[in-house]
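Just below is one structure, and these are the notes that go with it.
One chain of protein is taken out of this complex; the other chains stay put.
The chains carry the letters A and B, assigned in the order they are written, with residues numbered from 1 in each.
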Amino acid sequence: MKQVLTVDDSSSVRQMVGFTLRKAGYEVVEAVDGRQGIEKARAQKCDLVITDLNMPQMDGIQMIAGVRQLPGYSFTPILMLTTESQPEKKDAGRKAGATGWIVKPFQAEQLIAVVQKLVR
Amino acid sequence: MPVRFDRSETPGVIRLEGAVDIGCAAELKAALLEALTSKGEARISVETATGIDVTAVQLLWAAEREARVSGMVLALEGPVPEALRATLLEAGFERFPCAEDPEPVDEGGE
Partner (left out) sequence: MTSESGGLDQFRLAFREEARELLVELESNLLEMNERPEDGELVGNVFRALHTIKGSGAMFGFEDLATFTHNLENAFDEVRKGRLAVTPELVDLTLSALDQIRAMAEADDGETAADPAACTEILARLRALMGKGEDAAGSIRHTAPAAKPVQGAANELGAAIEPRVQPGSGPEQAWKIRFAPGPDLMRNGADPLLLVRELRGIGRLTVEASTAGIPSLRELEPERCYVSWEMVLAIPAGGDRGQDAARAAGEDAIRDVFIFVEDSCELTIEPARVEPLADAALANTGAKEPVSTAVCTADVTARALEEKRRSPGRRATDQPDSASSLRVPAARLDQLVDLVGELVTVQARLSEFAAQSQENEVLAVAEEIERLTSALRENSMTLRMLPIRATFERFRRLVHDLARDLGKNVELTIEGAETELDKTVIDQLGDPLMHLIRNSMDHGVELPESRVAGGKRRMAKIHLSARHSGASVLIAVSDDGAGIDTEAVRARAIERGLAGADDPLTETEIFSFIFQPGFSTAKEVTDISGRGVGMDVVRQRVESLRGAIEVTSQRGAGTTVTLRLPLTLAIIDGLLVKIGDAFFVLPLASTLECIELTREEVEQANGKHVAYVRGEIVPYIRLRQYFNVGTPPPEREQIMVVECEDGRCGLVVDQVLGNCQTVIRNLGRFYRHVQVVSGATILGNGAVALILDPQRLVQEAIRAKIQRGGSRSCGTTRENGHPRGGTHQNATEHSVGAGVRAGASR
């Protein structure tokens, strides 16, 4: 079963992502900020990382760059959740190694559709 | 390890297992380069592979082409799992690389 790591400081978003993806047949690992995200990614190889950008401890951009450096994560798809549509955020994310993004708010079906775009 | 070059057999066999994707593309390239240096014949087994992506397809493609030019035989050993065949068809490749060898399939290597 494919593993998805969801990193968000919002518990309700984590819950929503977790619930939706578990229902769609993925295994979901949760982390509350960038630092924990990297720890969890290191501990367990995930097939997709979905991360918020604005988080305490370590923000999403830093985390994306960090995850990319981890062994086994060179080509793992990484999605950023963003409410900002400013191109500079997305660019920063892309530079750090993000594969794509989802703009909040999003619905469960959208999430699944985007995930399927990146994970078999 | 998704890519394993089994040199104990003659001809040598590159065994691909599990998800054969970009994560092991460099390894696959190295294995194929080695296989092309062997004399006359090398085989590839995808029997236990569960998935394949375009990086692997293009490597196999390139290797097959070079083998043909140099007159050696680079052929699949064993069947291609349906999932892999479907992936390739869906993506618009007309056949599995190394698969449609002029020799009959049941000829095998045994």
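As a working rule, contacts are C-beta pairs under 8 Å (C-beta built on N, C-alpha and C of every residue); 3 or more make two chains touch, one makes a residue touch a chain.
As the structure is a computational prediction, the values presented were derived from the model and not from experiment.
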Chain B residues that touch the omitted chain in the full complex: 22, 25-26, 28-29, 32-33, 36, 53-55, 57-59, 61-63, 65-66, 82-83, 86-87, 89-95
Residue-wise, where is chain A in contact with the chain that is not depicted? 1, 9-16, 18-19, 22-30, 54-56, 74-78, 81, 83, 85, 87, 94, 97-114, 116-120
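Keep in mind that, in the parts below, only the chains that are shown with their structure count from here on.
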Within the complex, chain B is touched by chain A residues 72, 74-75, 120
Which residues of chain B touch chain A once you look at their complex with the stated criterion? 21-23, 51
